[in-house]
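Reviewing the structure listed below.
Of the protein chains in this complex, all but one are displayed in their positions.
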Amino acid sequence: MSAAAGAERGIGAPLLEVRDLRVTFARRGGPDTVAVDGVDFAVAPGEIVGLVGESGCGKSVTSLAIMRLLPERGNRVAGEVRMDGIDLLGLSDAAMRERRGRDLSMVFQDPLSSLNPVVPIGVQVTEVLRRHRGMRKEPARREAAELLDRVGIPDPRRRLGSYPHQLSGGMRQRALIAIALACRPRLLIADEPTTALDVTIQAQILGLLAELVAETGAALIMITHDLGVVAGLCDTVNVLYGGRIVERSQRHRLFATPRHPYTHGLLSSIPRLDSAPGEELVAIPGSVNDNLPWAHGCAFAPRCPRAMEACEQRTPAPEEIGGRLLRCHNPVPASAG
Amino acid sequence: MTTTWTQRRKARIDDLAAGRSLGSEAWRRLRRDPVAISGAVLVGLFVIVAVLAPMLAPHPAAQSFPELQQDLRPGSIPGPRTGFPLGSDQLGRDFLSRMILAAQQTLLVGVLATLIGLAAGIVIGAVAGAFGGWADTVLMRVTDVLLSVPSLLLAVSIAALAARPSQTTVIIAVSIVSVPIFARLLRGSMLAQRESDHVVAATALGVRRRAVVLRHMLPNAIGPVIVQATLTLATSILDAAALSFLGLGDADPARAEWGLMLAQAQAYLDVRPALAVYPAVAIIAVALGFTLLGESLREALDPKGRR
Partner (left out) sequence: MLRFVVRRLLQVVPTLLLLSVLVFAWLRSLPGGPASAFLGDRATPERVAELNRVLGLDQPVWVQYLRFLGRAFTGDLGNSQITGEPVLSEIGRALPATVELSVAALLIAVTLGIPLGYLSARHRGRPLDVATVIGTLVGVAVPVFFLGYLLKAVFAVELGLFPPSGRQSVGIDATNVTGFAVLDGLLTRELDASWDALTHLVLPAVALATIPLAVIVRITRASVLDVLGSDFVRTANAKGLAPSTVRGRHVLRNALLPVSTTIGLQTGLLLAGAVLTEKVFVWGGIGTLLAQGIEQRDYPRLQALLLLGALVYVLVNLLVDLSYAIIDPRVRLS
């Protein structure tokens, strides 16, 4: 569907296709938790796709499942993750290691804890180059310095010898981005890359990501809870709720006319500069803990202002309505928004 | 639909009120933990035998039996026979009775040593942690120095001060070793408490300092101390045994205590190894029981483990 959207924009065949992805966590002495419950989406080469939702909606688990970085035990992953037509979930560990960092890579949320505290930044950059591009020590160092320079770290030669704790938060995230893009992967997954940073730095990092992705031609999956991040960046937006995609649309259309009550709620809960004075922000009541299991209806129903009888009885099926995917019995009318 | 949501929320609040607190959550997890259960079984058995010892033991600990003594020879100690299921010890006393009665003495030494160390440690740690500043600096310097002497060496030096070793000197020597550990531990968690939001809030609301310390800080800081106390019960019993082995044990021959029995039995290892093996197994079982209990408690109380 997003592939179709991509085709509309003339981008071409999908680079990554996620089909019916399910991740289940086994809990000791309790029922299993379904974190991701049948997610489908596709990413075209060079496309920027957003995965949006509250914490606990399954967006991070989805990204870790694509990278096959979930803990070895205690979870079950089902479905398909096809890249270049090959199902990543079926690959051997060794074959997956070959691809990680080379074909697809990832930038994480907390740059301080995501960097090894006792190894200099330089080594943490060069080790990817040496592993995937077979570079020798000196050329790898030169390349690493160029990479650090490219992501906007001043005095890169000297910074190669620095340890993570000696850099600022923004610099650390830049270093992580340099590491992720070192081998020019065709797919980059960014999991809340700006959440741990100061607001002023956030915009810089987002700008940098957009610029680098455009320059290298990599596709980007941007995972965030912040619709503001999505607004300036993504081609296609997937809104996740309770482990399922509840609405997917091209970015402009989504912001102009959110149809799912949850998307609508998310948009109404962000303060806007152009809102009329005195207009109140509307919060979504309750929390993810109130979710109904999808098997018994719509997970969002208990918190939904537009919920009807049917919402707690029948699971809404995904429907294509006017170029967007929607999973709702009683969507917001297209005119409202 | 609004009703379902409100109902749901009410149910959730009831859940919370019903006490999914740290304590009961920990308790819930302990009951399902095989490590905790094995520890509790070992400790429970030990405590039952210790408490009921005078009723369970067929004979007094100090009583020597002529029929056993007449068979005592250098190189031979009578083994099991009718009336004496475990045979004789090196002085012609009933070994079974001494094993049973020793449970009580061992428990007494372990518990008293731990309690004394705990009490002193709590006072020092609480004062240092609650007031900070000058008192903190002085008290922690002293505990640091005590910690800088290896524990067995410290216990030995203190026990050696007594002209004649006795049960009391053993208990005191063993307890002093644990004082600095408890003090440091309590101070550490008190300091963490002092910075915590609920204590800051209580202080800001004008609650008196005494009340803040007693009602808000101590109860929350005590968890790690309880864990340490459980583990200390094990080390106290082992330390007491080591003191006995070095000749600093309870000198009263009328009392039976596992550590002492084990230490004294080393001289008769070739003759009757059972005299050493039984008390050794008893000590290992009890020390293991307290350690298992302490470790599972630590895990249960650790908020990081809550999922």
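A few points about this structure:
In order of appearance the chains are A and B, and numbering begins at 1 in each one.
In this text, a contact is a pair of C-beta atoms (placed from the backbone, for glycine too) under 8 Å apart; a residue touches a chain by one contact, two chains touch by 3 or more.
All values derive from a computational prediction rather than experimental measurement.
Every visible chain touched by the undisplayed chain in the complete complex is listed here: A, B. Among A:69, A:270, A:308 or A:321, only A:69 touches the chain left out of the display.
Of the candidate positions B:72, B:91 or B:156, contact with the hidden chain is made by B:156.
From the set A:33, A:166, A:287 or A:313, the residue in touch with the chain omitted from the display is A:166, counting the whole complex. Where chain A meets the omitted chain, the residues involved are 67, 69, 71, 73, 96-102, 105-106, 108, 110, 113-120, 123, 127-128, 131-132, 163, 165-166, 176, 179-180. Where chain B meets the missing chain, the touching residues are 141-142, 144-146, 148-153, 156-157, 160-163, 234, 238, 241-242, 245-248, 259, 262-263, 266, 269, 273, 276, 280, 283-284, 287-288, 291-292, 295.
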